[in-house]
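The complex is shown incomplete by one protein chain, all other protein chains being positioned as in the whole.
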Amino acid sequence: MSAPFLKIDRLSVRLRRGGEGRLLRQASIAVAPGEVHGLVGESGAGKSMIGRAIFGILPRAVEVIEGAVRLGGTDLFTLSDRERRRLVGVNAALIPQDPLTALNPSKRIEAQMTDRLTRILGLSAAEAKARALGLLEEVQIREPARVFRSYPHELSGGMRQRVLIASAFAAEPRLIVADEPTTALDVTVQKQILKLIAEMQRRHGTALLFVTHNLGVVAKICQRVSVLYAGKIVEQTDVATLFNAPAHAYTRALMAATPRYDRPEESLAPVRPEVIEALSQEIAQTDNIWAEARLAAAGRRA
Amino acid sequence: MVEPRPLHRRRSIRLWLGAAWIALLFFAAVFAGALSPHDRLAQDLMLQTLPPAWLPGAEPGYYLGTDSLGRDILSRIIYATRPALIVAIVASTAACLFGSLLGLVAGFFGGWADRIISRLVDIWMAFPPVLLSILLVAVLGPALSSVIIAIAVIDWTRFCRVVRAEAMQQRRMDYVDSAKVAGYGTLRIMAREVLPNVLPAIVVLFSLEMGIAVIVEAILSFVNLSISTDDPTWGSMIAEGRGIVHQAWWVLVFPLTCLFLTVLAFSQFGEGLKERFDPVMR
Amino acid sequence: MRLSALIIRLISLVVTFFGVAVVVFVLVRVAPGDPIAMMIGPGASPQDIADLRALYGLDKSIPLQFLIWLGHVVRGDFGTSISLRESVTEVVFGRLPATLELAFLALAIAVVIGGFMAILAARWRGTATEAGVDLFNGIALSVPDFLWGLTFILLFGVAIPIFDISGRVTPTLELPFVTNFFLIESIVRLRFDLTLDLLGHMLMPAMALALPLAAVISQILKTSLKEVMHQDYALIARTKGFSETYVLLHEALRNAVTPSLTVIGVQFTFLIGGTVIVERLFSYEGLGNLAIDAVINRDLPLIQGIVLLFAVIFVGVNLAVDLCYVALNPKLRHG
Partner (left out) sequence: MTEPLFRIDNLRLSLPDMTRKPLFGPAPRIEILKGLTFDIAAGSTIGIVGESGSGKSTLGRALVRLYEPTGGAIGFDGQDITHLSDAALRPLRRDLQVIFQDPFSSLNPRKSVGAIIAAPLLFHRVATSGADSRARVAAALGAVGLPRAFASRYPHELSGGQRQRVGIARAIALSPRFVLADEIVSGLDVSSQAQILDLLARLKDELKLTLAFISHDLSVVRRLCNRVIVMRGGEIVENRDTAALFDAPEHPYTRQLLAAIPLPEIDPGWLEAG
């Protein structure tokens, strides 16, 4: 495995005002080019916080206490806003969750696919257009030229998600973050989109961080997995070990709670209270190691 | 009672400030006789356009000075609170009831009811409000009652538009369907499920409307169409003040300040009330 | 936009216009006080009064009078002004340019101030800047144009006398204008001295009219911008490396304007209505000022003419807003 392109080191994030709530607790994730790393957890576990930290667009009400986010070896927190935007703009791309709201309704697909290519990557209009059209074909859109000229409301949900995938890969980023890209889609469309993302990722050798709450999707598309609970990565392993011999009680509880049509009796078991109890102890324990970390954090750039 | 968080306290300041000024107005209106130092109508040509007490050439006892007919400005301002409050409360209530009802019907039922009521609102809004009010008062004759009728007849569209939009939005909510499933009739759904959610908007509008009513009354007095007697209103005082603003600025400044504070008080009071009684905001 | 939808819209405008005509016709006829008696001398014989009533067609039944009058109106003839003894159409269209210039100057000011405030508050949302803008909105929204006018008269007319507080232009100036659009003509004729003088008179009334509209624009546009800034496509733009300001102006602004358009359109019609009292306050010789005199003099034909003209402006503004709404919204364009 070559050196990881994305390296998140012990990243901790907290609400600026009020409350001791930690949103991320020393999360560390590394994703090498060509690798698909799954980030799974329930809502509120902090999955999207990690996604936003990677792009350096954390909400204003949140502050970074410690840790680093390195893209190709450069830590985002050491850069000025302008430098960070340039680094992220060139090297990373996001595939969003809801295709219905992820495209600007008053702009043609053309404008939304080529703006980064021309303004950030410096391609000429012609080059940008050619690359965009090429990628529309690559994502198996039948009439790329027509779609290229149309407005979002003229396309179906599945079609829009393909456009967003094409738009992400068009920038030839070395890292793609897919934030629950199929959650808003019907199950039949989901399978086609998952297949498409996997093929594109292999073909372009991109490092892919795949954020989802669906263990089934993780099993089908990821190579390594991190299981997140209340901002802490409770388990990080390769996907085979995770499904055959899950180490952490929470992972096992999550597996048991996930509905399976082939084993109705064993699935959908509510998470047992003692598992929750053990988890809160584990979280509290990491929190007081924190006492010293907080002082070190005083000098960090937010 | 939950310990008031800073945000909570900051928000209720505007409620108390607004309420304080409104209470002051009511107090002045009720005890006008006792409070005003002079007879509001007594003219004394010897004491024409006296400056306020703290300026040179002032006359003791005339704290805010006198107008061009030598009448005491402070007393007139205090008495003027009566017509202002009467107009504010009566006209706003009428406009609110009529407009909200039509808005609720148009928003909730849609179809023909909505088309007719919306067309009616369009026609009403095609008239410049001030022009229509002047026309109405000219038609009904200069009296406080015609001012009240004019304001109610014009401003009901303000309530109708907001309540209609709110009702249309509420209609799509699942809790309206849940009420249907529970077997509620349409009227009960409107009253029990939709209206409580529309009330905060109506409360804000009602207090805004009270401010607007006072302004319209002032405008009508300004074009000398308000009440016929020379019983003082802020508008007539302002009209007189406007004419002699270079010679005696205070004749205009004091009634204008009262009007300004009253309008602000009503609007902030409304906003504060809405936040206070809206459980979602609390 | 499909033709049928446009036709339905035009029909509804005609219905509104017709409704206004009916209301104003009835309202004016119900007014106590006989305009004719006011017009001719006290010594006039009943016969003279009867002849004059016939001349003005006041002897026929109300519905008949209405039809005759409507017939004339459709042909652009609003009858003759009783108090000015001139054709209403001339008088009204003579004064209209002054009001239009004032209204559109106020609109321009409101859009600039309101738009700037909204973008400022949306760009630095959650900070003191936004709180400051909210405070401005709160005050400017609840205090109407009439009060702002009076306040400006005191502030800039008396306390710091830098503006003229009455009239449309300094009376002593010799005006080379052919049309009544003084401001525009002064610019076209490159007579910037006159433009400055005109603005010196118009700025205060325009500001008085503009502030409430600016507050509405600022508040509605800000809320809409903040909503749009949280949309996924704004998030995507940020991940593409675009700065917050770029995202605000290039991705968010256009989508935020469409929903605010209708509210701003409504508020602009209030602004036009406001010219009636604000022109009176600044004795600015526009349509609004004329309207007040017409009512005081019970000049029925003039009142009807002015009200109908305001209705035309109102209907025009609404149509313009609808067309902009469709133009800005591609989904509607394909109808």
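General observations
Per-chain residue numbering starts at 1, and chain names A, B and C are given in the order in which the chains are listed.
FYI, a residue touches a chain if its C-beta (ideal position, glycine included) is under 8 Å from a C-beta of that chain, and two chains touch if they have at least 3 such contacts.
Please read these numbers as outputs of a predicted model, since none were measured by experiment.
Of the candidate positions A:L15, A:I57, A:I120 or A:A257, contact with the hidden chain is made by A:A257.
The chain that is not drawn here is touched, among residues A:A145, A:A247 or A:L268, by A:L268. One of A:D9, A:E42, A:E110 or A:E154 touches the chain omitted from the figure, and that residue is A:E42. For the chain left out of this panel, the touching residue among A:S12, A:Q190, A:T206 or A:S226 is A:Q190. Interface note for the absent chain: among B:D122, B:E193, B:E209 or B:E240, the touching residue is B:E193. Touching residues on chain A toward the chain that is not drawn are 42-43, 186-188, 190-191, 194-195, 198, 213-221, 239-240, 243-244, 253-255, 257-262, 264, 267-271.
In the full complex, chain B makes contact with the omitted chain through residues 173-175, 177-178, 180-186, 188, 192-193, 196-197, 278-280.
Basically, only the chains that are shown with their structure count from here on.
Multi-chain contact residues, meaning those touching two or more other chains, do not occur anywhere in chain C.
Within chain B, contacts with two or more other chains are made by no residue at all.
Residues 119-120, 122-123, 125-131, 134-136, 138-139, 141, 161, 208, 211-212, 215, 218-219, 222-223, 225, 238, 242, 245-246, 249, 252-253, 256, 259-260, 263-264, 266-268, 271 of chain B are the ones that touch chain C when the two sit in their complex.
Of all residues in chain A, those touching chain C in their complex are 55, 57, 60-61, 81-82, 85-86, 88-90, 92-94, 96-98, 101-106, 112, 115-116, 119-120, 151, 153-154, 164, 171, 177.
If you check the complex, the residues on chain C that touch chain A are 126, 231-233, 235-243, 250-251, 254-255, 258, 328-331, 334.
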